[in-house]
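Taking it in order: structure first as structure tokens, then the write-up.
What you see is the complex with one protein chain gone and the rest in place.
Which chain is which? They are A, B and C, in the order written, and residues in each are numbered from 1.
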Amino acid sequence: MTDSLSFDIDAVNTMLREQFPGTGNRCIDIGPGFGIAAYDVLPTDIRPGGFVSGPCQFSLVDCALWFLAFAALDRIEPMALTSELSIRFLRPAQGERIFCKATLEAVNRRSVVGTAHVWCEGRPDKITAAAQGTYAIPLPR
Amino acid sequence: MTDSLSFDIDAVNTMLREQFPGTGNRCIDIGPGFGIAAYDVLPTDIRPGGFVSGPCQFSLVDCALWFLAFAALDRIEPMALTSELSIRFLRPAQGERIFCKATLEAVNRRSVVGTAHVWCEGRPDKITAAAQGTYAIPLPR
Amino acid sequence: MTDSLSFDIDAVNTMLREQFPGTGNRCIDIGPGFGIAAYDVLPTDIRPGGFVSGPCQFSLVDCALWFLAFAALDRIEPMALTSELSIRFLRPAQGERIFCKATLEAVNRRSVVGTAHVWCEGRPDKITAAAQGTYAIPLPR
Partner (left out) sequence: MTDSLSFDIDAVNTMLREQFPGTGNRCIDIGPGFGIAAYDVLPTDIRPGGFVSGPCQFSLVDCALWFLAFAALDRIEPMALTSELSIRFLRPAQGERIFCKATLEAVNRRSVVGTAHVWCEGRPDKITAAAQGTYAIPLPR
């Protein structure tokens, strides 16, 4: 694992704006072995009970793992695709901003595997969701 | 398992409009042991490559499993909550409308477990995602 | 999907005896899109409460998905390897013999994905575990 990446946060967010403008997720940190995503919760994300919906949290996990894949490959690879992801919701999520950190478990020539944790602003010790998943790396043609 | 449910599709969609107006998912069928959800894809759901995003499909799976929980309990229970969900993306999803059918695996006094499949309009034989997950039933106080 | 496979149950079980003699699992049926594995429960598989242990059921699921991978590839491929598997235990398993049927969700040049169900002899309608997982196909060198 290298000490630093060949691209930075701004490059990731520029790609997002250009190629996936509909996502509200953004990169707030990335480095060797990890990626962190953030999201500003919208009224449309609130499910019965007043909680941030599960799919909203899943979307952030999926994005953080995508950033992790970029980190593991040391290149921004928009066509890395989720092959599988499992998530456990641990406690109700409430707040205006949510975060997710994804951490590298392994990378090989086929895939990147990571573990991810979601929390609400101001409560990093109260994890609202834990997940693990796999991103498939595009095969050379 | 009863032959029919004590509520209908309209009652589910009325609850959605009132209690979760932000979701774009809706119920198109529900009966003993199953629930079917549909979603009209928005431009904001399209990820790099021109495909319907994974989180968009996850959201539909989560909703179909929620409907399945209503079916298994024979009541509309908005506070049934996803406890865990795992999803596998099988092939690229393209189209203007996606569907998900969730089928009952088991129900007990704690939880409802189901298997779900996602497809794009006109191609029900080309499953784009397969998933399994658990909804927790609110415990009596 | 072809109408029949180019190998049969006996060929699968011969491979198991020769290359994985330690497994107690065996193939009892295989065909296009499915594989069925069986296992005779041993006293060492019984966990507290008198139930067939979870890992014993997982092992059978993993084996049924392996058979499914052979079916999907239409060849016995011992070096197909599980890449991920998620399992839900639905009710206590009791009995002297357990079965698992794995059904194909999708196959591509990288992987085979299937859904699996476990039951105890005589109670095929009482599923004790439901699972989904992915087998990785060896890449050409």
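Basically, a residue touches a chain if its C-beta (ideal position, glycine included) is under 8 Å from a C-beta of that chain, and two chains touch if they have at least 3 such contacts.
The structure displayed is predicted, hence computed values, not measured ones.
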Contacting the left-out chain: of C:I87, C:A106, C:C120 or C:I137, that is C:I87
By the contact criterion defined above, which parts of subunit C meet the unshown chain? Give residue numbers in ascending order. 19-23, 42-49, 53-55, 58-59, 62, 78-79, 81-89
List the residues of subunit B that touch the chain left out of this view. 83-84, 86, 110-111, 134, 136, 139
Applying the definition given at the start, please give the residues of subunit A touching the unseen chain. 86, 88, 90-91, 105-106, 108, 113, 115, 117, 127, 130-132, 134
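Convention: only the chains that are shown with their structure count from here on.
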Report the chain ID whose CA centroid sits closest to the centroid of the full protein CA set. B
From the centre of subunit A, which other chain's Cα mean sits the farthest off? C
Distance from subunit C to subunit A - Cα centre to Cα centre, in angstrom: 33
What is the distance in Å between the mean C-alpha positions of subunit A and subunit B? 23
For subunit B and subunit C, let me know how many angstrom lie between their CA-based centres, rounded off. 27
Residues of subunit B that touch two or more other chains sit at 86, 88
